[in-house]
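Okay, structure first, notes after.
A single protein chain has been omitted; all remaining protein chains appear in their positions.
Which chain is which? They are A and B, in the order written, and residues in each are numbered from 1.
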Amino acid sequence: MTSKIVQLLKPFTSPKLTIFCLGCAMVLVFLGTIDQVNIGVYEAENRYFRSFFLFFTPPHMDLRIPWFPGGYIVGSLLLVNLLAAHAARFRLSLKKIGIVLLHSGLILLLVGQLFADLFVDLESQLRLDQGETKNYSESFYFDELAVIDTSGADSDQVISIPASRLSKGSRIDLPVDGLRIVSNDYYPNSALISPSQLPQPGYPHLPVGPMAVAVQLEKTYKQNERNLPAADLSVFKNDKLIGSWRLAAGFPRPISFQAGVKKYEAVLRPKRFYKPFAITLIQFRHDRYAGTDIAKNFSSRIRLLDPSRHEDRESLIFMNNPLRYRGFTFYQAGFDNNDQTTVLQVAKNPSWLVPYISCALIVIGMLLQFGMHLLSFVKRRVIA
Amino acid sequence: MKRLIPWILGLVLVVWVISRMLPPKDAHGLDLNGFAKLPVLVGGRVMPMDTLARLSLSGMNHHGTYTTAGRMVEQPSQGLLDVMMMPEHSDTAKLFEVSNQEIVDLFGSQDAKGQFVSYSFNDLKPYFSEIEKQAAMATQADSETRNPFQRGILKLRDSLRLYLQLKNTIQAEDSPDFGKEIEAFQMVIQPGIKAVRDRDAGKLFDNQDFERIVLFTQRYQNLSQAKYAFAIPSPQVPEENDGWQHVSQALLSAIGHGQVPYPVLAYCRMISAYRSGDIVGFNDVVREYSDYLSKTIPQKLDRAKIEFLFNHAQPFLQAMALYVIALVLGLLSWLFWPKTLGKTVIILLVGAFLIHTAGLIVRMYLQGRPPVTNLYSSAIFVGWASVMLCILMERFYRNGISSVCGAVIGFGTLLIAHNLQLDGDSLEMLRAVLDTNGWLATHVVGEALGYSAMFLAGLIGIIYIVRGVFTNSFDEATSKSLGRMMYGVVCFATLCSLVATILGGIWADQSWGRFWGWDPKENGALLIVLWNAIILHARWGGYARERGLAVMTVFGNIVTSLSWFGVNMLGVGLHSYGFMDQAFGPLLAFVVSQFVVMAIGCVSLEHWRGIKARGRRKESDIPVLTTDAVQP
Partner (left out) sequence: MTAEAPGILEKQNRLQMSQVFSVSLHQPSHGLVFQGFYSEAASSIGAALNAVLRSLHLAGLGCGLARISQLRLGYAVLLWIPIFLTSCNNDKIEVYRIPKENLNVAMERGNLAPPAPGHPAQWLKPDGWSEQPVSEMRLGSFKVDGSDGTSADISVVVFPGEAGGLVSNINRWRGQLELPPLEEKQLPETIQQTEIQGAPAFFVDLQTPENSSKPSRILGAVLQRPGRTWFVKMTGSPTLLESQRQKFFDFVNSFRFNDSDQSGVPPSPPRQKSTNDE
């Protein structure tokens, strides 16, 4: 039985496969780094590392030809290779203990990152003006069309539709009240200008307010810049038109409508992630070195309010010192508005402890392994 | 006797280099060194006037010198002294260098041709509005898209600005006698304040006193626009930097408490003495002021004094000189008198290493930080660590190869550092996110150790290939021992870079909330780890023997250089405190050269002179795959 398993495992245990995978990983990392100049870190991450294949699209063709394995495939193969190699050759001996520890650390790291990737919420940001309180954070990359049923007595029901689904002509059936949303037009990125600033009369635009129209822009991938979609939407209830509105994420002003007995609001805005607690910015500080503009430190004094857990306390977030609360990590990421607004990045990573453990395993394993090499080497030298 | 030759030769050279590290004697009896040691707050840190002079001058021209009346002044602090105290002198000094021909053409001077054209402040005066206009237009362009003209004009504008600020650091440059002015100001303060109070209270007030104090206030408010170097210390909080003041701030706050602080008066007396050529008087004031500082802010003064000595000693430059000599002798030792020369090389290498170490330690003391805080210091540290590894290896192998490697890397990295230093203050204050000694000491130092081991392995790889292909002296034993050296160094590199990379991940988790974010600098570190893993697995799997190892470690040089400098040129990512873009050409040349070496290394073994000479089997590089060979 054992020999049969070993036989089966053999092709997977080859160091050739290891080298192949590592080589592919290098190519991926290299390309994924270079391409960040063009498409930014987030998009590069999706295309190269959080993908099964790299795709090539020949000019003027609607084809996507996979030409290189993506991060998921390379990572999984490497994992399989590691596991198989150890399963096939696993022998408990003092000499091998370093290698085993090292590789189990690596396996833990890979698996941990994979799971983190699967179950982690998207990163989002919490922008707070001085004195402002929020119980939600907002995505930096994604927008949503939020249709909010405001007829409840003490709570609202939010239906969040990803803005990416609003492409022109699409119809979206909402899971409530037989509502349907039809997109008449959609700009993935837009700018708001005053009507008088249109390059020429009749230039395509969406009027979103008495003083502003939205015009389409190229999608941006720049660091620190975000896309602001705009859409022209019609709302139907049971196939009967309720009304049409133009919405722009650059001007997140809710519109309201009545559908049957219920009152609704709709707004195009950065995707929100509500938290079961609220945070108030008490003060943001931007310390500089004496006589210069070089930043010495950024810090936000905040108040954390969580009635369900009977917490109401102040806390200080500064560089290299995030706030960890209920599985979320809030760290100082930016500022705005003449140091009046703080921007906290919000991350949720349930497996944050894993790297620490795997780090310990790898370090111990490597020290053992190379230490033994060195020891035997020195011994040989001394004898010789 | 013969055994003593290396010692004598080595020690003579080392002593000669050390003798060059002493600060120069003061010329004409003027206590220039005393002035050069005085502390001043610039860019958030306290530095000696000497450093301020060096930084400012090297920003204005590429020699970093001060040339007046056709005579180059040796000491930068002499130039600063003139700028601060006798501006009418320095206005005629050819300080501002223009290397862009289009800018020269903008000024319309026909005789000025050549790579660098130098102008004095007075030469440029007629063109100020034009320079300001062009610079304003240049700032409109994105910094990446600016052309050489725009970059040059901005640099010139900044130099002129800096010059104006320096002129107004301890006095108002238009004052015929600043000491008299301050005397007059002191007499005006009390009656002036009274007049202002009376006026506010609606009482009768002395109009003359009132106008005088208003005049002085406005004058010093204008002067405060030149705020750059803060020369007036604050004795109240000797440890903090926040209390330091520009002379204008000190004078304005003097209106509040009625007393001009002593440092302002001391500088006034220095100015008066210097302007009247009273050398003895000047020296007395400098000594008196130094004594005052040693009582009020002793630690800052000590650091400034040590930095002054450090500036003059230039330990890294001296170490570089020794590395070059060691390199030349080392290469000769491969051909002639291997024993004698080899020993001399080791002595020189150790001497250079000690100087290098001393420089590193002084830098750490001055900054109060672990050794690596910016690109410049990473170059210095990478070199230092490589040389240390080489000395250790030479101790084991005694084949003269490690010491040559040490000399090459020591010289190369210090040369890189020397060029990086031209960008500005190498002891600059740290960006907010880096302000943590724990991570700097572990993650950053670990990465730098990884780099140094990678370069060392790559250099041994190059020596393996070059000696194997081009020399007859390459035998089986040499091949084997070089292979072992490469393997050992690669193991060390793997250990360092893997641990450092994971530590970096943990740091990122601490400060940015995620362990890994595919940021360019992170990816660069990952590439090194991956490549090391490939090398090790290729060797363990028996796919690569000595030659394969050599070619792979040379590729490691490319990976390391891209990770060290290349990612900084992308201009994206969170690690943006190390950005630079000028080095693209040299980096490309380096990468190409490494590819050439790799190609040579891949030449069929028939063409290897070393192999032919030893006439042994050629299949030593053919992978032998056995199940046992797959794991070590």
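The criterion applied here is as follows: contacts are C-beta pairs under 8 Å (C-beta built on N, C-alpha and C of every residue); 3 or more make two chains touch, one makes a residue touch a chain.
Just so you know, these numbers come straight off a predicted model, no measurement behind them.
Enquirer: Please identify which residue in A:P204, A:G243, A:G260 or A:G334 touches the non-displayed chain.
Expert: A:G334
Enquirer: Who touches the missing chain here, A:N38, A:S164 or A:Q258?
Expert: Touches the omitted chain: A:S164.
Enquirer: Provide the residue numbers of chain A that touch the chain removed from this figure.
Expert: Answer for chain A: residues 5, 8-12, 50, 52-53, 55, 63-64, 66, 69, 72, 76, 80, 83-84, 87, 117-120, 122, 131-136, 139, 142, 148, 150, 152, 154-162, 164-165, 172, 174-176, 189, 191-194, 197, 208-212, 215, 217, 220, 223-228, 250-251, 253, 271, 274-278, 280, 295, 298, 305-308, 319, 332-338, 343 touch the chain left out.
Note that only the chains that are shown with their structure count from here on.
Enquirer: Touching chain B in the complex: which residues of chain A?
Expert: Counting only chain A, the residues touching chain B are 13-16, 18-19, 22-23, 25-26, 29-30, 32-34, 36-37, 40-41, 44-45, 49, 89, 96, 99, 109, 113, 116, 123, 223, 288-292, 294-298, 319-322, 329-331, 333, 345-347, 349, 352, 355-356, 358-359, 362-363, 366-367, 370, 373-374, 377, 381.
Enquirer: With touch defined as at the start, can you tell me which chain B residues reach chain A in the complex?
Expert: Within the complex, chain B touches chain A at residues 41-45, 227-228, 230, 240-244, 246, 396, 428-429, 431-433, 435-436, 439, 484, 488, 491-492, 494-495, 498-499, 502-503, 505-507, 509-520, 523-524, 526-527, 530-531, 533-534, 537-538, 540-541, 543, 567, 570-573, 630-632.
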